[in-house]
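Here the complex is missing one protein chain, while the rest keep their positions.
Chain naming follows the written order as A, B and C, and within any one chain the residues start at number 1.
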Amino acid sequence: MQEDNPTIVIRVAGEGGEGTITLGDLLTRVAAYSGLEVYSFRTYPAEIRGGQVMYQTRLGLSRVMTEGDEANVLVAMNRQAWLDERGDLCQGAALIYEATVDIADDTHSHYPVPAEAIAQSLDWPIGKNFALLGALTWFFRFDPDTAETLVRQRMQRHAESLEKNLAAMQRGYAYARETYPEPFPFNLAAPGKPAERILLSGADAMALGALAAGCTFYAGYPITPATPLMESMARYLPAFDGTLVQVEDEIAAINMAIGASFAGRRAMTATSGPGLSLMVEGLGLASMAEIPLVVVNVQRAGPSTGLPTKTSQGDLFLALYGGHGDAPRFVLAPDSVKDCYFQTIYAFSLAERFQMPVIVLSDQAMAARMETTPLPGTPWNGPLERITPTAEELQGDYRRYAYTENGVSPMSHPGVPDGMYLAESLEHDEHGYPDQTPQTHQRMMQKRANKVEAARQMLADWRMTSRRWGDRDAPFGIMGWGSTRGAVREATQRLQSYGIPVEAIYPHTLLPMPDSAIADFISSKRAILVPELNFSGQFGRMIEHRYYHQLDELNVHIYQLKKEQGVPLKVREIVDAAVSMINNERQQWEAKHGEMARIFEVVAGLAHNTGGRRD
Amino acid sequence: MQEDNPTIVIRVAGEGGEGTITLGDLLTRVAAYSGLEVYSFRTYPAEIRGGQVMYQTRLGLSRVMTEGDEANVLVAMNRQAWLDERGDLCQGAALIYEATVDIADDTHSHYPVPAEAIAQSLDWPIGKNFALLGALTWFFRFDPDTAETLVRQRMQRHAESLEKNLAAMQRGYAYARETYPEPFPFNLAAPGKPAERILLSGADAMALGALAAGCTFYAGYPITPATPLMESMARYLPAFDGTLVQVEDEIAAINMAIGASFAGRRAMTATSGPGLSLMVEGLGLASMAEIPLVVVNVQRAGPSTGLPTKTSQGDLFLALYGGHGDAPRFVLAPDSVKDCYFQTIYAFSLAERFQMPVIVLSDQAMAARMETTPLPGTPWNGPLERITPTAEELQGDYRRYAYTENGVSPMSHPGVPDGMYLAESLEHDEHGYPDQTPQTHQRMMQKRANKVEAARQMLADWRMTSRRWGDRDAPFGIMGWGSTRGAVREATQRLQSYGIPVEAIYPHTLLPMPDSAIADFISSKRAILVPELNFSGQFGRMIEHRYYHQLDELNVHIYQLKKEQGVPLKVREIVDAAVSMINNERQQWEAKHGEMARIFEVVAGLAHNTGGRRD
Amino acid sequence: MTESKPNDYKSDVKPIWCPGCGDYAVLTALMRAFAQLGTPREMIAIASGIGCSSRFPAFLNTYGIHGIHGRALPLATGTKLGRPELTVVAVGGDGDGFSIGGGHIPHAARRNVDITYIVMDNSIYGMTKGQPSPTSPEGIVSKAAPYGSQERPLNPVLLALAYDTSFVARCFSGKLKEMVNVLVEALQHPGFSLIQVLSPCVTFYNTYEHYREITQPLPDAHDPGDRLAAMALAMETATQYLGVFYRDTSRPLYSQRFEEVQTRAPKATLEDIFKRMIV
Partner (left out) sequence: MTESKPNDYKSDVKPIWCPGCGDYAVLTALMRAFAQLGTPREMIAIASGIGCSSRFPAFLNTYGIHGIHGRALPLATGTKLGRPELTVVAVGGDGDGFSIGGGHIPHAARRNVDITYIVMDNSIYGMTKGQPSPTSPEGIVSKAAPYGSQERPLNPVLLALAYDTSFVARCFSGKLKEMVNVLVEALQHPGFSLIQVLSPCVTFYNTYEHYREITQPLPDAHDPGDRLAAMALAMETATQYLGVFYRDTSRPLYSQRFEEVQTRAPKATLEDIFKRMIV
């Protein structure tokens, strides 16, 4: 539970084939449309069709920050669901389940619903999930009309099944109302008319961010969990006179995007681990030929094919270091669904302004997540434009790769008279023509690297490159990146509610790092917990590396919480790690302190014995 | 000059089309066969044919460690050669050149040779370089018969041109003998019969190492500067019943090698930067499915196509971190032509014993280098074998990915009765069947990671994972990797000759790092210079990262010498960097020291004033 | 040759395929073919990429490698060259084989490496939930192409013929017996064989009915030695012919060629080579 915000965690579990995800998804929508705040998480089956799946949605009166740990309400489509999930229930949870499932349990309250029977009675066996949706609508006292409207929206294209499902839903609702008239143990007072909000998925957030940034070209190859982003772009792009191509592989994807960007478009591609591995050579080309490019990497658990449908943050090192030679690039890490929108806009700003590839790291959990959020405003400072050559520059001897102070040279594109140039993957001179001399190479390497420093400067001024919250200058801190932020925010709140002052920071640009912000954070800390979803603790290692002088000087200790299981971090895991970190520090402190006490003791003694003597 | 070993640095320069490289190469061979030690370096033209090239060879009486900085002798095929190279000559060098080239210079001694005229007189215009070879044979007082024999060997296949070239050579020899009877300023007393040595190239060294390790499968795609290794394998493999396939691209190369290894062969591939970028996904497969694999990466200057014919050490980060998810692997760095032989053998030992991909990092300079070296003995401990299942294990329920202490599970291969298993790129259980549960994933990640620790242990016992030399526990050190070792060895000698104690260390395994050896080295140092051939100082950054606790605790300072110009490090550059490092340390030390002196001064003063009083 | 039954080749892993998926038939057919030929399990290696169809190897108790997307052929080729006595089968889908993996087929054909490549072609990306594939008909609508796809489908049989693949056939999951016969032939064929199996995806693109209507056996008159005739028949797409389009058994095996080179090569030991380098 978020301390300041009562919430209900509902977990819907069952076979993929039983419409479990549809049920969870519709329930989430009904709740959102009923004025509640929602935040959801879903798993995918390992099997292609069927297989147990779980959809967890959390409802609150004010902003919800995670899907929650233990569930207050379990909706079990079948017995397996109960067996899988019973370990994850809070005290006295409410069990809503298909009546034929026998659940021997007396620690929770039971709400069986004859969903199958209802479905049968309509001889519409697949209506089971809708019967349960009806029942849930009653339990949470949602407006059945709202529910009906949403179902109608959702099922537009399947007129025939629509009516059947609605009928099932109505009967489910009726049954629940008759059988369980008393108030349901978990209920949130219907709020007054809430502020205007939207129900947004991480995938859509990135697609809309791209559109907001003026992206009109997308080349991609399907891969879980990045496909939803491609599908959103496919849906939206044409309305913006944009072009989407499903290509033959990721190598074609990145090179096609580079081609479109070379031609003057704002171009992107998106993929997941295996695809990013295949794009490494293309990233180097964009870096060398200085062609703007945005690459979204929706992380999943690796290595290799790994756990394709499960979440992870294991691609950080690949994003930072994946390239031969020293090929500069940017790496961004949005930390919420809403932030996915803004960071995507910033990604295009950086790509276009500095003519470099930008990798944006999302992950399965964040991409598939549905979250209610206020309508995002337009970013105060984006999207930035490309620097193009002036008329004079074009008339004169135009140098596409001219050496400049910050390394950025005016970029023309095919179609511009007198702007002709060669985009070159070999080392080249200011005109782009191959030049293999030591001097040119060294100088061009410096030019390209300068762009990263220039960006670091610019971003520092933006003051939007990291998010920091909690008790200002508390001695204990948490530093993380990406989709774990919700859990960390809730964890900091819980720690505070225990009376433990704590502060947290989430950088949004991992390359370049917002060094001043991080340094300032570190300077006030004694120990910092770095939680992340990968095996080797890549981010923690990077932090230790980059700031080791300061860390050692100030004797600030880094504690890593590494988890690589394909599932998100739980708030509890973070709180526990923080508490044991602080305990550990306490022992060290007491060791020292004890010694001090002894010394003072002695000194005090001395003072006493010699007190008042004057000769 | 190496202090303890007088050497002659000869630079042959001219058009690629003029047979410049052939001349340099033959001269090197003649010198080697005449009992001298040799060490060579060559450049490649940026153009496909023709274009200025340079072949530098250095002759010595005992082991030569680098190609040398300034040349003692310049052999100029044309005027451009003089213009390009005159800056790199030592005081009073000897200029040997085509007589028609006019060289206005009076600081060096001149030895024009009418090579073109000689060639014309045989109407064999392309015989120019052989005429010069003849002259050189005289100047260095080599045995003309030795020269003839070597030319005959080299030109077996071109009978027609052979005789012409021999004639040109003889006339060149005769001309020089008549015109320049006096002793040549640069000459090495012909040594007595030297110990048995071979003339070996870096590419051949790796090919022979692979054969010595039992490699019988090579799949590769041509790429400069890795092609010579493929060509050596093509020449040698059939004699060892081995198979070499030139495939359609690097992705096919690595996957085909994985397939052959899966089938039980010792398999390898070799490439350079762009190819390694394409192999990233395949490396992850070998790591996940635990299939032994050796990948040689002959580095060239990047990023992207970069400077394909020029040397660099810019792929370290890609080798270490290039993969999505946390995919364990090994990275080795041979540091001499001879070491290329041994490290390749160790690479197969590690790959086979730990069922992992091993990346061996060479570079253009080391691969193309010719070096005289003693016949390599057989490695005392290799090549290690694969751990295969016992008869009992096969009879029972054979678990290919069984959890074991060190993470290594017995590996069978197709053809073995009862050894059937699934090599799986998805996360899998002990049998290899897909298993996506959090527990299995975490446990298998640990199992795979454990192999790296086990290897670290084993290698520590080998005590062959790094090379250390110089003044034991000197306060100033040099730490490097790979092909720069020769230059560093010569630099340490020169520093010592200046009376500066210095010690150096070169780790051969960069992943896993030989931590104990490095830590021991660091512990005795005050400052360490880390020279390397890349822009961002990748190795230096890795050292700082990995050992920052120790470095800060002992207050040891790391100084980086980064060079990314496509050419090797010069001994002078290293010496200069070391000297300025020590100067820098001196100032810091004096700052401290000065302050101390002041305080002692004061104290001394006090002592004096209060001296002897007793109340 | 040991007596064996189809189920001898079955692993205990329950296929994760949807009920009714065309790939079940291919699994059955291949097991029957193995049984008919009595190939020992330990002498069989199945290599695949990624996709529903590529999950195939897990369902057999032979050796298998479930690799990365699009690389079934390089993996299979390496396995075969690594141990020529094996029976090596590459399996996968139309996306795995003709999209990301499409660049490997012509080279497998050029080598005429002795492996059997079975492409389970459902004209869709099943595993990733229904995007158009290289063999999807023009205009197919999906979330990834809400306005319909805009590319012409490839013609796998025609490609294979243009690559000079030495054995080219087409089967249909709805015709099991015929498939078994073709597979038996393919497994015995000396050289590279490519079999396109029309194997519908009942979940994202159910084409059973359609194929029942438009498939028919190749005309008896067709001579599988005539590549041009085979191409002509392959170019008829309104009817999808089933059977062996082309067969050329005259070409040398890739692995044999290496043996031949090895015998031609003057034998030498490492010592010999080093000796030659002594100066």
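We take it that a residue touches a chain if its C-beta (ideal position, glycine included) is under 8 Å from a C-beta of that chain, and two chains touch if they have at least 3 such contacts.
Computed from a prediction, not measured in an experiment: that's the story for all the values here.
Partners of the chain left out, restricted to shown chains and counted across the full complex, are A, B, C. Only one of B:Q170, B:N255, B:T305 or B:Q560 touches the chain withheld from this view, namely B:T305.
Only one residue from A:A93, A:L211 or A:V571 touches the chain missing from this view: A:L211.
Within the set C:P6, C:G20 or C:P106, the residue that contacts the chain not displayed is C:P106. Checked against the hidden chain, the listed residues C:L176, C:V202 or C:M231 yield one contact partner: C:M231. Where subunit B meets the omitted chain, the residues involved are 46-51, 221-224, 227, 230-231, 234-235, 238, 246, 248-250, 274, 304-305. For subunit A, the residues touching the chain absent from view are 29, 32-33, 196-200, 204, 208, 211-212, 217, 219, 236, 238-239, 241-243, 245, 247-249, 251-253, 255-265, 267, 281-282, 284-285, 289, 372, 375-376, 413-426, 433-434.
In the full complex, subunit C makes contact with the omitted chain through residues 98-104, 106-107, 109-112, 134, 147, 150-155, 158-159, 161-164, 227-228, 231-232, 235, 254, 257-258, 261, 264-265.
Rule of thumb we're sticking to: only the chains that are shown with their structure count from here on.
Mean C-alpha positions place subunit B and subunit C at a centre distance of 43 Å.
Measuring from the averaged C-alpha position of subunit A to that of subunit C gives a distance of 40 Å.
Shared interface positions of subunit A, i.e. residues touching 2 or more other chains, are given as 46, 274, 304-305. The set of subunit C residues that touch two or more partner chains comprises 50, 66, 68.
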